[in-house]
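All protein chains of the complex are present and in place, except for one that has been dropped.
When the chains are written out, they are named A, B and C in that same order, and each has its own residue count from 1.
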Amino acid sequence: MSKITQLPFEKPIYDIEDKIEELKMLSNESGIDLTSQIETLTKQAEEFKKNLYNNLKPYERIQIARHAMRPTFLDYVKNITTDWLELHGDRAGTDDRSIIGGIARIDNQPVVLIGTQKGKTTKENLEYNFGMPHPEGYRKALRLFKHAERFDLPIVTIIDTPGAYPGMKAEETGQGVAIAENLLEMAKLKVPIIAVITGEGCSGGALGLAVANKVYMLENAYYTVITPEGCASILWNDAAYADKAAEALRITADFLLEQNIIDGIIKEPLGGAHYDPELTFVNLKNVVVKALSELSQLNEQQLIETRYDKYRAMGALNG
Amino acid sequence: MSKITQLPFEKPIYDIEDKIEELKMLSNESGIDLTSQIETLTKQAEEFKKNLYNNLKPYERIQIARHAMRPTFLDYVKNITTDWLELHGDRAGTDDRSIIGGIARIDNQPVVLIGTQKGKTTKENLEYNFGMPHPEGYRKALRLFKHAERFDLPIVTIIDTPGAYPGMKAEETGQGVAIAENLLEMAKLKVPIIAVITGEGCSGGALGLAVANKVYMLENAYYTVITPEGCASILWNDAAYADKAAEALRITADFLLEQNIIDGIIKEPLGGAHYDPELTFVNLKNVVVKALSELSQLNEQQLIETRYDKYRAMGALNG
Amino acid sequence: MGIKEWLHKKREQKNSSRTINTAVIDDEVGKLWTKCFNCGANLPAKEVEENLHVCTKCGYHFRINAKERIAQVVDLATFEEINADVVSADPLQFKDLKTYKSRQKDAFEKTKLNDSIITGIGKINGEKMAIAVMEFAYMGGSMGSVVGEKITRLIEIAIEKKLPVVIFTSSGGARMQEGIFSLMQMAKTSCAVAKLNKAKLLYITVLTEPTFGGVTASFGTLGDIIIAEQGARMGFAGRRVIEQTIRQKLPADFQTAQYFLKHGQVDMICSRDELKEVIANLVRLHSKNK
Partner (left out) sequence: MGIKEWLHKKREQKNSSRTINTAVIDDEVGKLWTKCFNCGANLPAKEVEENLHVCTKCGYHFRINAKERIAQVVDLATFEEINADVVSADPLQFKDLKTYKSRQKDAFEKTKLNDSIITGIGKINGEKMAIAVMEFAYMGGSMGSVVGEKITRLIEIAIEKKLPVVIFTSSGGARMQEGIFSLMQMAKTSCAVAKLNKAKLLYITVLTEPTFGGVTASFGTLGDIIIAEQGARMGFAGRRVIEQTIRQKLPADFQTAQYFLKHGQVDMICSRDELKEVIANLVRLHSKNK
C-alpha cells in the first residue's frame, strides 16, 4: 500500500509518530537506550489516536469519507464478489461511467451490484466524473434494477457520491425525472434491495440508488440532504462554515441509526477504511451477506410492503 | 382548398380538363353552342380517370402516397377526434417532432393516438424531419403506449413515414434498439392496438408503430420492407429502377390484404385522399370506430394472444 | 384563518371592491397598482387579479400564492382542506444564523400556513379530485416532513376514495433545516406515487414558478401527465450552481417551461386560464365511461 495521505486533523498523530521515528533513529545512531521513552510515547500515541478517532467531529468524518484512498465501488466488487461481469449502458446512447453495474456472486449468491464510482487519480476522476452521475447513469441503474427483478436477483447498491451532476446537459436530459423515476421504480421492485453508503451519500443523487429494504452506512460515511458546503453557502452565506453546517445537519451514521433512517453501521478500522481496506471489505461483506439471508425469507409482497412502511414512517411531525 | 399539385402520370387528365376549359371559354366568347362536345369530352375524361386510377401501377400509387397535399397525422387528429391534447416528450431529453402523440376521443371513446407527422411546407418538413423519427420518437411513443396501458385506453397509430432517420445521432442513441423495444413492448400491451398506414409505411421505421391487433391501409398507401428506391439501388444498382422495384416488392394494399398482412383497406376518393380529404377522414374514422368496437369485446389475454398469433403466422415457407 | 374563511372573505372583498372606489389595501389582494416584471407596464392591481394575476399587456404570469391558486382552479365552495394542522417537529433542533423555529414562525406570520403546502379534496370544473398546492412564500416552498406527510396522506385518501390527484408544485427544493428527514420525503412521496400507480388512478402534476431540487427529483416529475404553467422555471440544480460548476453562462431560455417541453420533460405548457379546463378534461379522458 502506498503512503496514506494525511488529513489536517490527523497532524498531531503524525507529529507524535515522527517523534517516535526520530527517537528510534537517535537510539540507533547514538546507541543510547531509549526503549522506555519510545514505549511511553507509542502508548501515548495509541491513546491519542483512539481518543481522536472515537470522538471525530462531523466535518472530520467527512474528510475521512472523502479520503482519496478510500475504497471505491470497484474495490468492493473486486474484494467481496466472484464472477463479476460488468453490464454497460442505458441502451439509449450512453454508458455513464459514474455509475457502474453488473452481476456477480457474493458468498455464492448471484446479485446485481450497482454503485457510484470515484477515481483515485485525476485521470480516473475525469472518467468517473468524480462520482457524480448524469441522468443516463440513473437510467442504466434502472435498466439493471429491472433486469434483476426479471431474474429474481437481489440488488446491492454501493453509494459514494457528492451528488448528481449539476450540469447543463444533465438538466437537458432530465436529472430530476431520472432520479424521481428511480425512487418510484425502486419502491415497486419485487426483489430485495440492500444499499450501503460507503463514503459520501449526498442528496437526491445518493437517494436515487438507495430506496432499499436495508440501508447501511460505513462508520465514517455521511448521508445528507445537501453537502455541508452547499448548506453553509446558503444559510451562512459562506461555504467556509461547512463544519458548522455539518454539525447542524446531523449527517453521521450514529444519529441516522438512532432515527431509523438507516438499519446498521458497518465498522471501519481505526482512522478510516483506508487504513485497512481488507478489514473494511470483510466487515461490509458480512453485513451484506447477513442482510441477503434475512431478506431471502420475505416474499415479493412482503419485500414491497416492508420497504414502503419503512419510508412511510420517516418524518418528524407534531400533530 | 388550394390547387392540387399534379402528378406526372396525371398529365393526360389535366390535359383533357384544360381542353374542356378551353372549349367552355370559346363557347362563352363566341356564343357558339359547344355543349354536346363539352359533354362528350367530360364523359371521356371521367372514363379515362376511372380507368387510370383503378389501374394504378405500384409506383404511381407511391406518388399518390407521397403527395405533398396528402392529409397528415395532425389532419386526421383534427378531423376525426375531439378533445385532443398532445402529450410531449420522451421524459429523457427530447420531444421528437416526427412522432406526435396524445389523447383524444374518437366517437366519444378516449384513445391514445400516435402518429408520424410530415409537413406540407419546407419549414414544416424540417420541423417534422420529413416524418423520419429518431430513436427518441420511438421512445416517446413507448412511453405513451405504457400510459395507455395503465389507463386501459386503446391505442391508435397513424403511420406515414419514409422510414426511421438514418443519421449519425440516431445510431448513437440506438435507432435499432428503440424500434426493437417497441416491437417487443407492443407485443406485450394489454390494450387494443389499431394501426393505420395512411401514406408511406417504410421498413422498421413504420413497423415500430405497427405491431397491432388490426392493421389497415389507405387504398393508395404502401407498406414495404425497403423503399423502392433503396431496393433498386441495391438490386438494380440504380435507384432509377424504383418503379421496377415497386412492382417486384408487392407493396400495395390489395396484395397485402390477400396475404393477411393487413386486415382491411380504407377507400380513398378517386385520385387519392388529397382530392377529397373530408371523405377520407370519414372513411378512416368509420374503420377505426368499427375496429375499436370489435376489439373492445376481447379481454387482455385475448388481445395479447390474437396479436401474437397474427404475427406468428406470417411467413412464406416450404417444409 | 382557514381556507374556507379566506375564500369567503376574499369573495366579499372582491364584490365590495366592485362598488367602492377607495379599495382596501390588503397584503394578499395586493396593492392598487401592479408593475409587470416583464413588460414594465403599470396596471391596476384589480385588473391583473381579475385576469388570474396574468399581465393584461404581455401575458406575464405573476407568481401567486397557494390560496389564490385554489381560488382560481377549484370550483367555488368545493374545497375541503385536510391535515391543515400537521407541523414539523424540528427533529435536528436546527440552527444556522437563525433557528429553524424562528424561521417557521416568520413564515407562518407571512403566510398564515403551518407549512409550505395546502392539501384537500375539491372539484375542478366539476371533477372531484385530491388536490395539493405548494406555497412558495413559506420558506421557498421547501419540502420537509410536513410536505411529505401531507402529500402521502392525500394520496392515501385518493386511493381510498378512488380519486385522481393533482399537485401544483412550487419549491426551491428540500428543506435543509430538517436534514435527512427532508431528503427522505423524496422517497416517501415517491413510494406513495407507486401505490397510486398500482391503483391506476390518474396523477397530474402542474409545475409552477419555480420548481427545483427535491420536488423535481421526486413527486413533481412523477405525474402521469406533467403540465408546466406558462412562464414557470424548473429544474434539478439551480442556475447559479450549474454556472459555477460548468464555468459557463447559461442560455436565456435555460430551465424555462419551453426548454423543458423541448427537452421532452413536460407533456404540455398551459397558460393559467387554460388550467382548469385542461385538468378536468384530462380527468375525464382517463376515466371509464366519461
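Definition applied: a residue touches a chain if its C-beta (ideal position, glycine included) is under 8 Å from a C-beta of that chain, and two chains touch if they have at least 3 such contacts.
Predicted model, so just to flag it, every value in this text is computed and none were measured.
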* Interface partners of the hidden chain - shown chains only, full complex considered -> A, B
* For the chain that's not shown, point to the residue among B:68, B:126 or B:234 touching it. => B:234
* **Chain not shown: contacting residue from A:7, A:23, A:52 or A:87** => A:87
* Given the full complex, what residues of subunit A touch the hidden partner chain? -> 83, 85-96, 103-105, 110, 136, 140, 147, 150-153
* To do: For subunit B, enumerate the residues touching the unshown chain of the complex.
  => 164-168, 170-177, 179-181, 183-184, 187-188, 203-204, 207-208, 210-211, 223-226, 230-231, 234-236, 244-245, 248-251, 256, 259, 261, 307-308, 311-312, 314-319
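Here is the rule we go by: only the chains that are shown with their structure count from here on.
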* **Intersection of contact partners for subunit A and subunit C** => B
* Distance from subunit C to subunit A - Cα centre to Cα centre, in angstrom -> 35
* Would you mind pulling out the distance in Å between where the CA atoms of subunit B average out and where those of subunit C do? => 43
* **Rounded Å distance between subunit A and subunit B, as computed from the means of their C-alpha atoms** => 55
* Structure fact -> Residue numbers in subunit B touching two or more further chains are 91-93
* Structure fact -> Touching two or more other chains in subunit C are residues 197, 221, 263-265
